[in-house]
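To start, the structure under review is shown below, and the notes come after it.
Removed from the display is one protein chain of the complex; every other protein chain stays in position.
Every chain is named by a letter (A, B, C and D) in the order it is written, and numbering of its residues begins at 1.
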Amino acid sequence: MNRRTALKAVIAAVFAGSLASLAIGAAHAADPIRIGAVAPKTGPLAAGAAVTHWPNIQLWAHQVNEQGGLKMKDGTRRKVEIIEYDDRTNPGETIKAVQRLATQDKVDFILAPYGTGLNLAAAPIFAKYGYPQITSTSITDKTAELTKRYPSIFFTLGTTTALANSVAGILVKLHNEGKIGNKVAMVNVADAFGIELAESARPIFKDAGLEIVFDKSYPLGTQDLSPIVKGAKAANPDAFVAWSYPPDTFGLTAQAKIEGLDTKAFYTAVATAFPVYLAKFGKSVNGVLGAGGVNPDTPAMKAYYAAHKKVTGKDADYWASPVMYATLQVLGQAIEAVGTDRKAVTDYIKNATFKTVMGPWKFTNQSIHDFWTVGQWQNGTFYGVASTGLSGAKPVITKTGW
Amino acid sequence: MDILITGVLLGATYSLIAMGLTLQYGVARIMNLANGEMLVAGAFGAFWVFTTQKLSPFTSVAFVAPGAFVLNWLIYRFLLRPLVRRAKNRGMLEVDSILATFGMAFAFVGIMLLVFGGEYFTYSYLDEPVAIFGSPFGLNRVVACLVSVALCGLLYLGLNATRTGMALRAVAVDPAAAGLVAIDVPRMSTFAFALGGAVTAVGGIVLSTFLTMDASIGIVFTMKALIIVIMGGVGDVRGAIIASLILGLAETAVASLIDPGLTLAAAYLLFLLVLLFRPEGLFGRRQS
Amino acid sequence: MAESTALDVQGVSKRFGGLLAVDDLSFAVRENEVLGLIGPNGSGKTTVMNLISGLLKPNGGEIFLGDRKISDRPARIIARAGVARTFQLVRILPSLTVLENVIAGAVFGHKRLWGRAVRQFALRQLERVGMGHAVDAPTASLTYIDEKRVELARALASDPRILLLDEWLAGLNPTELQIGIDLISSLREEGRTIILVEHVMDAIRSLCDRCVVMNSGAKIAEGTPEQTLADREVIRAYLGDEHA
Amino acid sequence: MTRRETVSVAMVAVALAILACLPFLVDGYLLSLAVGIAMYTVLATSWALFSGPTHYISLATAAFYGLGAYVVAAGVDVIPYAVLLGLAGIAGGVVAALVGLATLRLSGVYFVIFTLGLAELVRQIVTWVQNNLTGSRGMYVLTEITERMIFWELLALAAAVYLIGWLVTRSRLGFALRIIGNDEVVAAHVGINSAASKLALFVISGTFAGTVGAVMAPRFTYIEPSIAFSPELSFQVVIMALLGGVHRLWGPLVGVIPFTILWEVIAGRFPTQTVLLLGIAFLLIVYLIPNGVVGRIESAIKLAGRSVKHG
Partner (left out) sequence: MLECRNLSVSYGHHRALDNIAVHIAPGEIVVILGANGAGKSTLLQAIAGLVPASDGGQILLDGKSIKNLPPHLIVEAGLALVPEGRRIFGDLTVLENLVLGAYAERARPTEKDNLGRALTLFPRLAERRRQIARTMSGGEQQMVAIGRAMMSAPSILMLDEPSLGLSPILCTELFKALAEIRKTGAGILLVEQNARQGLAIADRGYLLENGRIVGEGSAVSLAGDPAVQKAYLGGVAGGTGRAWPLTPTKPSIAT
């Protein structure tokens, strides 16, 4: 046998071996609670997941296992074992990976995937096998229809309408206080989430008496945003609102600084709450508004940020990170309360009240209705300044230049 | 005027993305789908220097450029040359290199994920306005434009005024005939591929001062580079530069005058139109 | 009219960038005639062939096949009208077998056969050019001269009225050349009209009824081979003194 | 039809019938794997119908596929699903026709890159229309269609692809395409209308890709441009088809199956290093199976034949 055939034989053997083990699945003793996680490690959404999704899973599993595991009803402690799959930001892969976790790996629970699209793609599978799907990173206005359709799906991050409403509310408030005029320049990234938000915002802004003086979209992946910012600036607005995604949130902010777009209210959506946003722009971010926000002053939140930094080596963001962590807490507490029976866990989540880093959570119609909608950078921290019924909001300040 | 300057700045950005691929595809005849990953790796080098060493990101050229050169040299020598050898004609090599470099792109993303992690890397450098004809422009973009001009100028001179450059062009035109005039074709191809990789990585350094990147984003740059190289005409540095400028100006004009939502659509439309009227690209030669 | 015109080239010009490759060229080919198109390298002979076969479109002038104007038609229409050709640099279809190469000529063009009929017809053409032994051979095994024969068989498979041969006899040794010349004469005897571009003087002398001599894209002489080859200008531009 | 052909047709029919029973036997993960294989089989085979003989490497699959998915997403609430499937096919075909008219005269790599850009172009236009004209708020496809039904639909499409492919190979059109793939100048000079022939096949493959997109849309529930028009899909189709071999009708199939399983094994066994290992596996395939699986099989058959003769 020459080297080439030998190599091929080895490959064939590995291939056959792994195929066999794939079919048999991992059916070893279920001492730890086995939890599957599917989310992008590569592809367009991977960078976002690397900030808000994966580190929290790492943190939570670390904390649970460090204290010996989840404390079950019968007093025993069971550790958790996380089985991770990369769906490469491809819904077909998400579906397959969830199927694999459910039917081959036969895990006890599966964490909700990352992002609106991937979560909805996987929802029928979660529903079919009765796995609770506590989403932390999906925002949709179809909550009512979806929860009716999928009895085990839960929404926690909010709705596009609520986000748009709050932004309008803040702008109107600042306007009424005489701090800004009523002219708004609005831009959005031409991708599902950006389109939805812009679409929600238009009538809301109008009804609130705000005048939209500039309204343009730009494609995802635009490499030079200066024409947008120039255009917005030329419209001479009092407020700038961008329904943006991570790369363009950075790009728009950088460009606004360069062009001197000095509106007293400056809002960018996703990723404004990322620590890297502060790291990149430093002090000049003071007063920037963005999607999300937290109340970082509660002891629970303080502990969370400290632990996150210590365990994962990175700072958590100020929007989806703690929400994601909270969904893990919900799952953990439900398991501790009723065990690993998925039906019971689902029912428990629907009815019980949970103590989370976000404060007490109680689901109604499988959704959390009290959530932060707008945050603002104030002295190096991204405080929640508007919410749908949460307490602890900081007063909004106006931005004073870059 | 604003549109013109913004367009030129964007065009310069694009030429940084595409210049390396022009060498790799034009001379070494490898349509390198892993080109964007090399750019991201270069960008990460700059990010690392800036955030951990607190140095100007441009100092990373010192290790990124030679590093990328050596890495690409090895890639060509050990991974691509076997394909060149076994290809019976140019079409086969094209298919094989598309497939192989597509696999490499995957592998590189995996490696970068291991080494850099999956987050966005973005930082602020020269992120300040500089006035040109009374309008503010990002200093980092202006610097990028200057670097691009310098790089393109060097490449153009190198290819047209030196003996090695002439040999590179000879290999691009007809590798078999190049061997007959004592040009060591495999070596020249390897050199062109390695040089292209280094140029791409340096481009990544410059771009990282104003673009947000992550480990998976390379494909975006690869696509843009491919379009520019094809639009300009395979293997022609001038063509790639002109195509970059045209794209930059067109995108900016559409964004400023019509609708920013249509910029990329306009870019692809332009690409189509160019190919319709000049199927061999702006400066390309018709295959006889 | 005893001899009708098969092909009429009227004032045709072709420009490549700044280069005028064919300059206001006119000539006519009669039915059942062998016309030699000769001239120095780069004088535009192959370009004329390409203009007739429709591979190129003229910038000016017209070409008629009988009464039908073909200079504005694509190559496939011209082929269907009964014009077939061989190429200066042989164009064999490499991934097809020898027989399939020939069948290709008989399916889509002037002759439109399919199924068993086309196979038999193609076999006959192959035998005719002396390639009957290599019917199922892969094309990679063919020598240069065999490729030329297959290409001619493909052209014949369309049963063309007009056959364009572009240096088909080049590179043959004297024995092969003689057989080639015989073959072309037999084609003429079948009633086909043939235009050949050649440098081989023996072939031109023995085959052509008339010659058109080109230089720098323009016609410098036309007439019987004897007349044209004795023309002073032809000798100066093309033949050189030794051949005079 | 010769006897041999009758036998092969019968065998294919039986195989399809057996496969149609598959959803009653397996469920869940294996079914979703089967759906993946069926999807790529249809896409890769219809791709190879065009690209195999002509050597035009099209990376436009995602454009047609995404368009099909969007047709369903746009109309699912107002138009019956079956009609939408047809509309999606037509949309794919029409766009393929338009694109083909414009680009099929491009040669080699120019065509490759244009089709790569096409998915992006269509995606940009669809997005812009969605953003500015329809004003729709996200694209949901909420239907009662199960994975099982999707599998059957794909199976029916696969049967259709094979039927059309078989008919094309036997026809003048198929022969014309082989000639075009060898030498377009010769094709023109033997009287072939290259543009029309290529266009016909390109439209067929576009129609299939559009229909597949429509079939798959209900599976994703929520359609995003970045997902519907993912360039990865186009590449995978090309790679699977080439891996199998494009000169036989069944070639892509023998590429799709091992490839899907191999990727599945890697994704399942090495979840944290998936992409790295996929890349490496891919390189190994390119280096070790240069002529595709079909090439391997055929040379094995030849070898066996020779040893029989000698032995």
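Here is the rule we use: contacts are C-beta pairs under 8 Å (C-beta built on N, C-alpha and C of every residue); 3 or more make two chains touch, one makes a residue touch a chain.
Because the structure is predicted, anything quoted here is derived from the model rather than measured.
Engineer: What shown chains come into contact with the chain that's not displayed?
Structural biologist: Displayed chains contacted by the hidden chain, ordered by label: B, C.
Engineer: For the chain left off this view, which of C:Leu65, C:Val150 or C:Leu239 is in contact with it?
Structural biologist: C:Leu239
Engineer: So one chain is hidden, and I want to know which residue out of C:Leu20, C:Leu123, C:Leu177 or C:Ala230 touches that hidden chain in the complete assembly.
Structural biologist: C:Leu177
Engineer: Among C:Gly60, C:Pro74, C:Gly130 or C:Gly223, choose the residue that contacts the chain missing from this document, as touch is defined above.
Structural biologist: Residue touching the chain left out of view: C:Gly130.
Engineer: Would you indicate which residue among B:Ala28, B:Ala170, B:Met213 or B:Leu282 is in contact with the undisplayed chain?
Structural biologist: Selected residue, touching the omitted chain: B:Ala170.
Engineer: Pick out the residues on chain B that sit against the missing chain.
Structural biologist: 163, 166-167, 169-170, 172-174, 176-186, 285
Engineer: May I ask you to list the residues on chain C that touch the chain which is not drawn?
Structural biologist: 16-17, 19, 39-43, 88, 129-131, 133, 143-146, 149, 167, 170-179, 182-183, 185-186, 199, 201-202, 237-240, 242-243
As a convention for this text, only the chains that are shown with their structure count from here on.
Engineer: Taking the mean of the CA coordinates per chain, how far is chain A from chain D in Å?
Structural biologist: Centres of chain A and chain D (C-alpha means) sit 34 Å apart.
Engineer: Hey, how far is the Cα centre of chain B from the one of chain C, in Å?
Structural biologist: Computed value for the inter-centroid distance: 47 Å.
Engineer: In whole angstrom, how far does the Cα centroid of chain A sit from the Cα centroid of chain C?
Structural biologist: 72
Engineer: By residue number and range, which residues of chain C touch two or more other chains?
Structural biologist: none
Engineer: Quick check on chain D: which residues sit in contact with 2+ other chains?
Structural biologist: Those would be 124, 127-128, 131-132, 274-275.
Engineer: Under the stated contact criterion, what part of chain D meets chain B in this complex?
Structural biologist: 55, 57, 102-103, 105-110, 112-114, 116-118, 120-121, 124-125, 127-128, 131-132, 231, 235, 238-239, 242, 273-283, 285-287, 290
Engineer: Once bound in the complex, which stretches of chain C touch chain D?
Structural biologist: Residues in contact with chain D: 53-55, 74-76, 79-80, 84-85, 87, 91, 93-96, 100, 103-105, 107-110, 114, 154, 158.
Engineer: Looking at the complex, which residues from chain A come into contact with chain B?
Structural biologist: Per the stated touch rule, the residues are 41-44, 46-47, 49-51, 54, 89, 187, 190, 216-219, 221-224, 226-228, 230-231, 246-247, 250-251, 254-255, 257-260, 271, 274, 276, 279-282, 314.
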